[in-house]
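Every protein chain of the complex appears in place save one, which is left out.
Presenting chain A:
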């Protein structure tokens, strides 16, 4: 199984998420993570969808099917090495009185994670990174009592020089093909 990151630029209209996910559902492709936000261009949204698949060919077909949706401006499929990507995770860790104190220095320096909130008997630690880094940190921090753990979907930008959004409806750009 190879991980693919699909970036979809769309007009920002109601119901589009549904239209896009139907295409994955119909092909029985599971969505590992999904992030949507507006881009630097007004009215243009960017979906970042991570999937795992054995066949690159199938992923290419999927990309073309997504491209077919009328409101979709552009779709790009990437392998991990073609993008810079990250996720963000929050760990809510129990720190009752008398328990083992957190080693904040290790957390900061070794894991590049930060305590972003101090509650009465817990702290919230934020860790950004790819899934491996996040799970490494998970491995470390689980010696404390983890009350909640949440991970965002992936965000990614391509490694090409130009921002991919530059490839939007310019006259040259017609098809992924």
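Just so we're on the same page, contacts are C-beta pairs under 8 Å (C-beta built on N, C-alpha and C of every residue); 3 or more make two chains touch, one makes a residue touch a chain; residues count from 1.
Keep in mind that, in the parts below, contacts and distances are computed from a predicted model.
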Name of the absent chain as recorded in UniProt (options "Peptidase M48", "Acetolactate synthase", "Sugar ABC transporter permease" or "Decaprenylphospho-beta-D-erythro-pentofuranosid-2-ulose 2-reductase"): "Acetolactate synthase"
Full-complex contact with the absent chain, from A:19, A:53, A:92 or A:151: A:19
Residue among A:71, A:103 or A:136 that touches the chain left out of view: A:71
Chain A residues touching the omitted chain (full complex): 10-11, 14-15, 18-19, 22, 26, 57, 60-61, 64-65, 67-68, 70-73, 169, 174-177
